[in-house]
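Removed from the display is one protein chain of the complex; every other protein chain stays in position.
Showing chain A:
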Amino acid sequence: MEAIKQHQGLVFPLNRSNIDTDQIIPKQFLKRIERTGFGQFLFFNWRFDDEGNERADFALNEPKYENSTVLIAGENFGCGSSREHAPWALLDYGFKVIIAPSFADIFYNNSLKNGIIPIKMEEVQLNKWMEQAETGRLVLDINLLEQTITDQENLIVPFDIPEYHKEKLINGWDDIALTLLHQEKIEQFENSL
């Protein structure tokens, strides 16, 4: 996993709640046996019509959001299926940070395991940014070390993230290697069964 300490990027606003992982990446694209190459299928049914042409009514297709790397969405983001293909698709497309009022548990975990920063933000501030990103152009600067987000008007908003998740993200640590430090305890546990 790549370490991430700070990220500055253009915001794509997706003002819908309960966005499920079936929408993030539909099932027909779960058959690959690799971890990469899923970005092209991100939000597939929203981005493309039945003929495979870009839909004009889905904002991610607008040039103004090209190269956006920060996603702002509604509550309960990533609900439904546990497919890790969802964060893989988001990451592969270019999204590094997701800001939402709340996340589904499994998705939240899956994002962290892939170096995406999921940030929970109260709705009043989030809606302001959502609107700014919809009507204009919003760039946010996310500082994971300081746990702050700074917008173009220099408004600094703090956010919470559990310390152990933060530590893993900023160091890009591999979970399994960390766990294997406890190998002896695992063996002891097994012997006690």
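Brief remarks follow.
The rule is simple: a residue touches a chain if its C-beta (ideal position, glycine included) is under 8 Å from a C-beta of that chain, and two chains touch if they have at least 3 such contacts; residues count from 1.
Just so it is clear, contacts and distances are computed from a predicted model.
This figure omits one chain of the complex; the name its UniProt record holds, of "Cytochrome c", "protein-glutamate O-methyltransferase", "3-isopropylmalate dehydratase large subunit" or "ABC transporter ATP-binding protein", is "3-isopropylmalate dehydratase large subunit".
One of A:A56, A:L145 or A:I176 touches the chain omitted from the figure, and that residue is A:I176. The hidden chain makes contact, of the residues A:Q8, A:N61, A:N114 or A:T150, with A:N114. Where chain A meets the omitted chain, the residues involved are 16-18, 20, 22-23, 26-28, 30-35, 45, 50, 75-76, 79-84, 87, 102, 104-106, 109-110, 113-114, 162-164, 174-176, 179-180, 182-183, 185-186, 189-190.
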